[in-house]
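Worksheet for the structure shown next.
Every protein chain of the complex appears in place save one, which is left out.
In this document, chain identifiers A and B correspond to the written order of the chains, with residue numbering beginning at 1 in each.
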Amino acid sequence: MTKLGRHLLSIDDLDRASIERILDRAESFDEVSGREIKKVPVLRGRTIVNLFYESSTRTSSSFELAAKRLSADVVSVRSQGSSVDKGESLKDTVQTLSAYDPAAIVIRSPHAGAAGLVAGWTPAAVINAGDGKHEHPTQALLDVFTLRRRLGSLDDACIWIVGDVLHSRVARSNILAFTRMGATVTVCGPPTLIPRDIEALGCEATTTLDCLEEADVVYVLRLQQERMRDSFVPSLREYAARYQITSARLRPGQLLMHPGPVNRGVELSGEAIDSAQALIGAQVRAGVAVRMAVLYELLVGVPILAAAA
Amino acid sequence: MTKLGRHLLSIDDLDRASIERILDRAESFDEVSGREIKKVPVLRGRTIVNLFYESSTRTSSSFELAAKRLSADVVSVRSQGSSVDKGESLKDTVQTLSAYDPAAIVIRSPHAGAAGLVAGWTPAAVINAGDGKHEHPTQALLDVFTLRRRLGSLDDACIWIVGDVLHSRVARSNILAFTRMGATVTVCGPPTLIPRDIEALGCEATTTLDCLEEADVVYVLRLQQERMRDSFVPSLREYAARYQITSARLRPGQLLMHPGPVNRGVELSGEAIDSAQALIGAQVRAGVAVRMAVLYELLVGVPILAAAA
Partner (left out) sequence: MTKLGRHLLSIDDLDRASIERILDRAESFDEVSGREIKKVPVLRGRTIVNLFYESSTRTSSSFELAAKRLSADVVSVRSQGSSVDKGESLKDTVQTLSAYDPAAIVIRSPHAGAAGLVAGWTPAAVINAGDGKHEHPTQALLDVFTLRRRLGSLDDACIWIVGDVLHSRVARSNILAFTRMGATVTVCGPPTLIPRDIEALGCEATTTLDCLEEADVVYVLRLQQERMRDSFVPSLREYAARYQITSARLRPGQLLMHPGPVNRGVELSGEAIDSAQALIGAQVRAGVAVRMAVLYELLVGVPILAAAA
């Protein structure tokens, strides 16, 4: 039987069977989230720490809700209004929080590799909720969940990832997850925003939308406004002219995804966001179920499955 | 039987019978808040989202506590430390949060009409916790609750609302609610802070405290300090000299109210705040019971009432 490790730091921690198992578990938790009483007692009395060093609505609230729907107690620590402001090192903060004997620490950090460091400093299970430009594995899992539901399987699906690939942890995690699940991936964006060695991850690369119609799924990345200031793109207007995904550029039947938060009118047109092709709401909803499943698999998983076998 | 709509956006959503029903329900929840175990399981496992785009202590903590005392799970999103900082549109934030399938979204915004927009974007029940200068209906309901308890009925009560009426959503909601419950309302403040057409809401207007003794209830509004900077008032000192409510200006038997937070020594003297005539603590306490009642009526109300009938 496939086993998860103690942490979820990278999509590379997961083989295809592990991903499938998390998604199957997430299906059952999504059913819980559809009930009037959206709560199961599996983590009652256990403590989950959310440690967020970057602002976030959807990821932090999604993890918080996932933990609460599993009946855990959640302690949220943000860099604003915390001793992080006082210059305490990440290591000392993690060791402090570990003294509460949490079952899991969910960490978001602007620094690539932070989650891996945290895992070395605590006996808790560590879940990477985004570390710099490195990875964001639960985002990739919820995206695979959303697509598997819609397509049945990702095998042979053609997925384009469009935008600022260079700075995107979502792109990295999703290329790994989509290809592991059998899809082919093409990344597309301005030459300044495509890393040179990106093909090493197992995808193709292009700098124009010319062949976009081959995609079954168009996955659009957020363009951070500060990229313009740093001269990665000449202007938002020019970027939008060349790379914005609009309803006109989508062919019927293509699915549209975005990890959020969206810059309306920059990387995506408002019309496209609101179209029936967009799966953005389904992605967010999947986030709660998938994070419940990840917490469950890391903290409870194996013995329960063994008992069920 | 009177029915509430799906949302509470404005006092105009409520006829007198609906208001009375919410207040009756609030009486029973106030009894719960007086128990040692301040908790009933009526919303167990349901999710309430608090979305606050303005700083707030009493309204946000009051809604949070109301939801917790009904055993709901609460997710609080504030503009600081959230993707709202990243410029995500209100619409996208609401659609994101709606994907969690919340029973209700409580929204505070600096923009008039925001709550109404939100109601168009989500299947959740929407409760307006203050939208710009427009309305703050739960404040009005808790004020009516407080007065009904003290006076038995608001019929024919004479209520003065004193201060910055122009910028006050509390003034708008309270004029509507007080008159609907049978009271007569007079607004009083500097000419620059009284809207021209305020009588259209069914009240009188004056610019001096000369006839204040006719009031049964003196409801004092907060004066935002920035009004002086914007030249609505010549100076806080002059404002206080003409409009500050002091113990000397109150006649015995008059009741004193304020929505909080108070500027001590500006619109109210410290002595008046701490006097036995002030109902400010009772207003805050009523806030929890009334918000429990609003959540209950919107989310559970009708079938339970029908069963009880």
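Please note the rule applied: a contact is a pair of C-beta atoms (placed from the backbone, for glycine too) under 8 Å apart; a residue touches a chain by one contact, two chains touch by 3 or more.
Source: prediction; values computed, not measured.
Student: Which one, B:18, B:61, B:89 or B:246, makes contact with the chain that was left out?
Tutor: B:61
Student: Looking at B:69, B:91, B:136 or B:227, which makes contact with the chain not pictured?
Tutor: B:69
Student: Using the document's definition of touch, tell me which of B:18, B:33, B:89 or B:207 contacts the absent chain.
Tutor: B:33
Student: For subunit B, which residues lie in contact with the unshown chain of the complex?
Tutor: Looking at subunit B, the ones touching the missing chain are residues 33-39, 52, 55-58, 61-62, 64-65, 68-69, 78, 80, 225, 260-264, 273, 280-285, 287-288.
Student: In the whole complex, what residues of subunit A lie against the chain that is missing from view?
Tutor: That gives, for subunit A, the contact residues 44-47, 73, 75, 77, 80-89, 92-93, 95-101.
Here is the rule we use: only the chains that are shown with their structure count from here on.
Student: Quick check: how many Å separate the C-alpha centres of subunit A and subunit B?
Tutor: Centre-to-centre distance between subunit A and subunit B: 39 Å.
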